[in-house]
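Note that one protein chain of the assembly has been removed; the remaining protein chains are unaltered in position.
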Amino acid sequence: MPIIEMHLLTGRTVAQKRGVAAAITEAVCAQLGVQPQQVRILITEHGGEDFSVAGQTAAMRAEAAAATLPTKDPA
Amino acid sequence: MPIIEMHLLTGRTVAQKRGVAAAITEAVCAQLGVQPQQVRILITEHGGEDFSVAGQTAAMRAEAAAATLPTKDPA
Amino acid sequence: MPIIEMHLLTGRTVAQKRGVAAAITEAVCAQLGVQPQQVRILITEHGGEDFSVAGQTAAMRAEAAAATLPTKDPA
Amino acid sequence: MPIIEMHLLTGRTVAQKRGVAAAITEAVCAQLGVQPQQVRILITEHGGEDFSVAGQTAAMRAEAAAATLPTKDPA
Amino acid sequence: MPIIEMHLLTGRTVAQKRGVAAAITEAVCAQLGVQPQQVRILITEHGGEDFSVAGQTAAMRAEAAAATLPTKDPA
Partner (left out) sequence: MPIIEMHLLTGRTVAQKRGVAAAITEAVCAQLGVQPQQVRILITEHGGEDFSVAGQTAAMRAEAAAATLPTKDPA
């Protein structure tokens, strides 16, 4: 240990995933005094309908936010 | 918190996912006296070979159930 | 399935845990069309130092909130 | 219970998943004295960029390993 | 990987925990062709009020079962 499972919305790039794995490992080693080899990180991704806050899925909130944007002038 | 992870077999509709997110949030707020904003729900889906009961995967049990059904009269 | 893991801060009563287990089960059955017998709920409790938002543990936020309360008149 | 969640890298065959579900169920029943019907196993799969050890994703380690292999003689 | 989290009701002995860790590791290695060193197992324990089936906590079911037992003859 430490074994870390990080839940994320889908859509992160390879570079972001590689960057956050290295940064979390560094942070954990510095704070808990463990070796990098002991730190395992799992990323579990969730789509927009598979994560909700206050009963609203992320997709619902994205739709609501889009609906409040000014519609583009077609000219 | 509360943070809730719900494991489901793949195949639920968007309407079902939105409905269950709202219904669970309501149930949790009523029973635990928290605000909707505090309730986060993650859905993690599993295919038929990724869930087993008594050492039998869901896909194996579906195959066994299908095998017991009367075969259709080809006429 | 569904298998549900609910993370809570420590301190809920037996009545609350029994109430929320029944209410979530009812909500899930109604929304996903499953039988009560299929619904398993795990509660995992976390102490005040084992849950953080924005890098602040629940205990830290409780301390900060307490510090802003008017001190009682000793008379 | 027992409820078991097994995190695996993607790529296992159906036969492997069925085999490991049966073998784990047998092991758990023998050691803990529970019935097979009580044992549920969830498999959650992770891609090469979604699992890291020592800050290096599985994909990075695979790339590094491939880079050390002797290049094939084109003749 | 594999990384395995096993949820159990509280109450297992040290010998049972050691036995099941070894047996699961052996089963996983045999079925998935991984090395023992790659297999990590986490046990997360839950009390009688922290696990429910069909909306009934394990403690409720234990109480119900005890209530159906013939009461002991006090003589």
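Letters are used for the chains, namely A, B, C, D and E, taken in the order the chains are written, and counting of residues starts over at 1 for each.
Note that a contact is a pair of C-beta atoms (placed from the backbone, for glycine too) under 8 Å apart; a residue touches a chain by one contact, two chains touch by 3 or more.
From a predicted model like this one, the values you see are computed outputs, not experimental measurements.
Here the chain not displayed is in touch, across the complete complex, with A, B, C, E.
In the full complex, the hidden chain is touched by chain A at residues 1-9, 12, 16, 19-20, 23-24, 26-28, 30-32, 46, 51.
Contacts to the hidden chain, counted on chain B, fall at residues 3, 40, 42. Mapped onto chain E, the footprint of the missing chain covers residues 5, 14, 17-18, 21-22, 24-26, 35-37, 39-45.
Quick note on the criterion: only the chains that are shown with their structure count from here on.
In this assembly, the C-alpha centroid of chain A lies 23 Å from the C-alpha centroid of chain D.
In this assembly, the C-alpha centroid of chain B lies 21 Å from the C-alpha centroid of chain C. In chain D, 3, 5, 7, 23-24, 26, 40, 42, 44, 46, 51 are the positions where the chain touches two or more neighbouring chains simultaneously. Taken chain by chain, the contacts fit none of the simple shapes, being neither an open path, a ring, a star, nor a full set of pairwise contacts. Listed by label, the pairs of touching chains are A-B, A-D, A-E, B-C, B-D, C-D, C-E, D-E.
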